[in-house]
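Okay, here's the structure, questions in a sec.
A single protein chain has been removed from this complex, and every other one stays in its place.
For chain A:
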Amino acid sequence: MHGRRVSESSAGAEKFGWSRAGLEQFALLSSRFQVPRLRPHELPVLTACCSGVPRCLAGRRVSIRFLVSEKMTEEPDFLGQDSDGGSEEVVLTPAELIERLEQAWMNEKFAPELLESKPEIVECVMEQLEHMEENLRRAKREDLKVSIHQMEMERIRYVLSSYLRCRLMKIEKFFPHVLEKEKTRRDGEPSSLSPEELAFAREFMANTETYLKNVALKHMPPNLQKVDLFRAVPKPDLDSYVFLRVRERQENILVEPDTDEQGDYVIDLEKGSQHLIRYKTIAPLVASGAVQLI
């Protein structure tokens, strides 16, 4: 079981030079956390750990509940009732939560445009980090356990920070387009900006506009004083190519080639296959989680 988990997460891990051997050995190690006596041949030359969140931190599985609903605007409801909007609760183990975080992180890193915001994942991960910190503070100074948990916490914090940084960078890079998209969004469609990100984007836009106006534009001839930032700032390039791995089988994806000589054709995506394809073609599949960008 641990072996299987390692192979799933190693694809992302290998990017950072984590060795497969190190991953496998840590998986063994983490299953024996409670016992300080470790058999010598199990001590690896650890280069890094896999991302399995230590389940034995509290000695039991911690469940995360959040509402999965059409609107995606509710706060995570820990009392957990089915509301009448047809929403369901999803109970996640910490390991699954971290897996989702990593998937969201990789998708965000490789997609050319700003993807849907996932406030529930961010909140749940922050809570997990807080719990882990609290537990660490209460634990006695058993070096191995404490150090490894600290390493794990640092890793999760890194992934979360990197994810949020990536989003902020895209917001700043494409700010007029992102704000325009939010303005024209219909109710019921998921937003690509959390409320805090929206506030940040608006402030950024106002700040930049005021600056340009005060420094240059107001000294210019009257008919030139308005600069349309929406046209001036380049749009995200949706035609760029991305690598992806298929998680759910898809049929009849219409592909439009970029040269005029070839006509449109239709392909099927098999589960587990990997492709290099234009982002525009598979954008809705990324949003639904049917493919994973790598």
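A few notes on this one:
Assume a contact is a pair of C-beta atoms (placed from the backbone, for glycine too) under 8 Å apart; a residue touches a chain by one contact, two chains touch by 3 or more; residues count from 1.
In the analysis below, contacts and distances are computed from a predicted model.
A chain of this complex does not appear here, and its UniProt-recorded name among "Serine/threonine-protein phosphatase 2A 55 kDa regulatory subunit B", "Thiamine pyrophosphokinase", "DNA replication complex GINS protein PSF1" or "Gamma-secretase subunit APH1-like" is "DNA replication complex GINS protein PSF1".
Considering the full assembly, A:M151 is the residue among A:A95, A:L136 or A:M151 that touches the omitted chain. Chain A residues in contact with the hidden partner, per the touch definition given at the top, are 16, 37-38, 40, 43-46, 48, 122-123, 126-127, 129-130, 143-144, 147-148, 151, 154-155, 157-158, 160-162, 164-165, 168, 172, 196-197, 199-200, 203-204, 207-208, 211-212, 214-217, 219-221, 224, 227, 232.
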